[in-house]
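For this view, one protein chain was removed and the others were kept in their places.
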Amino acid sequence: MNLHSQASDAARSAEPASISDAVLVEAARRGDMRAFERLYRLHSGKVLGLCLRMTRQREIAEDCVQQTFVRAWRNLAAFEGRSAFGTWLHRIAVNEVLTNARNRGTRTEGSPLPARDDDEDAFDNIGDGTAAADSAEVMDMEKALASLPTGSRHVVVLQAVYGYSHEEVAEMLGIAVGTCKAQLHRGRKLLRERLGLPELES
Amino acid sequence: MNARSSQALLRVTVAALLGLCATAAFGEAIEKRAPADPRGEVQIVNVAGSVRVTGWNRPEIEVRGELDDRAERLDFSTEGNRTTIRVVLPRNRGSSEGSDLVIRIPEMSTLTVNTVSADQEIDGVRGVQRLQAVSGLIHTEASGEDLQAKTISGDVLISAANNAKPAVYTVTTVSGDITMAKIGGELDVETVSGDMTIEANELTRARVRTTNGDMEILTKLANGARLDAETINGDVRLKVLGTVDAEFDVHTFNGEIESCYGDEAVRSRERGPGRDLNFTRGSGSARVRIKTLNGGVDLCGR
Partner (left out) sequence: MNQSRDPLDTLLAELPRQLEPSRDLWPEIKAQIAADTQQARTPLHAQRWFQLAAAVVLVVASSVITFFVLQHSMQQQVADARREMSQQMQPVLPTMPVRFDGHEGLGKSYEEARAQLDAEYAKRIQNLPPIVRAKVERDIADVRRSAREISATLAQYPSDPLLQDLLVSTYQREIQLLSEVNSMAASTAAGTDL
């Protein structure tokens, strides 16, 4: 089993049991705000993780989280349970990020190292309290991620961090699967360089 | 002194001043003339029957016609540069065929005509026109001065003389149909249920509104022109003539949008009604805005 799918399993196993989600979603659909708050508590961390790494700016990312949940509430009737609720939230979040970027006319490609100031701020105090999260390596990784050009960064975050498949990522970002694979390849190559990791033997 | 006798006194005074005889016999043929300011005001009032006004290049006013046999009299008086021609009816006039008036006025006069069921036919008047009828028809020729026409159910037909300058046209009806041809300038046209057919040479500004009527507009748009069309249930047909240099902004709620310009309308929302079409031709100098609730919009014209 290759490590990509290990990563995705790890990502997915952090999700709460889908059964409890289904019950909460049902209640929320009927207007139960407390059930929806519970869903928020369960999923907001991962939505922020996605938004922050895609947008690199904390304020924008937190805005994105809010908009994602507000939109999710509005569209609960449209959630059919075919995917996991968390995945559905992520789709909405990606949409928010992309729309927001379009509206702000953002076409910034990633900055070369060292990371920009606001990126540093964005990644201060991140983490979930685990030892790995606090390590300097993680800081470097977050910075390296943040320094990637937008296209590759989005793909790497969705695929390599959150474990979505090429097809899922392509669909969420509105790009072709081929482009997605190329962006991923490029992203990983750049990460290696910037983290000082040796190149893979081909 | 009561109203009647003070009126009588006034009549006598005026007549004395101008040498007019303002009496009339019932059902009588009329023929009167009086000098008039070439750029003065002429005010004509006739409830029923017909009013026909022609402009001429003499500094005088001529009134001919036939009074309804129930009419009391024709008032024809001048005060300063204003001449008033009025068919006076008794209080309980009942229904009557009405009086037919054929009037010639200095062509540069400012003309006001007020009728109820009497039709109005006007041509050759080159001054400002303010025409009002309740159910009567208004048919006039515009020649470059401001023109206002207002009816409830009467139709309004306006055509411009060949050499007419651009002017400001204000037309309102409730259910009367509005037809305008060869006009140019600024338009403000409103009806509730009347249909509107407007063929213009060139418009700089147009505001065209109806609730239930249909509208058809064929015109060139001047540089920087603004055209605003709005209906609730009526259809809109617009054909822009000549080189099209305009931005189009079309919104319907339940109607269809047909455009021959190549662009397709898009839905206003993912689920639910509403269509929008927004596109530009040329530099987008003019602006066309069309809004309708249930009507269809056809930008192909005839």
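Letters A and B mark the chains as written, and numbering starts fresh at 1 in each.
Here, a residue touches a chain if its C-beta (ideal position, glycine included) is under 8 Å from a C-beta of that chain, and two chains touch if they have at least 3 such contacts.
Since the model is a prediction, treat every value here as computed from it, not as a measurement.
S.K.: Among B:81, B:159 or B:193, exactly one should touch the missing chain; which is it?
M.R.: Of these options, the touching residue for the absent chain is B:193.
S.K.: Would you indicate which residue among B:34, B:174, B:218 or B:241 is in contact with the undisplayed chain?
M.R.: B:174
S.K.: Spell out, residue by residue, where the missing chain touches subunit A.
M.R.: Given the touch definition above, subunit A has residues 1-4, 6-7, 10-11, 14, 33, 37, 40-41, 44-46, 48-49, 52, 58, 62, 65-66, 69-70, 73-74, 125-128, 130, 132-133, 135, 137-138, 141-142, 145, 160-162, 188, 191-192, 195, 197-198, 200 touching the missing chain.
S.K.: Under the stated touch rule, tell me which residues of subunit B contact the chain that is not displayed.
M.R.: 45-47, 86, 88-93, 112, 114-117, 130, 132, 134-135, 148, 150, 152-153, 170, 172, 174-175, 188, 190, 192-193, 205, 207, 209, 211-212, 228, 230, 232-233, 251-253, 268-269, 272, 274, 291-293
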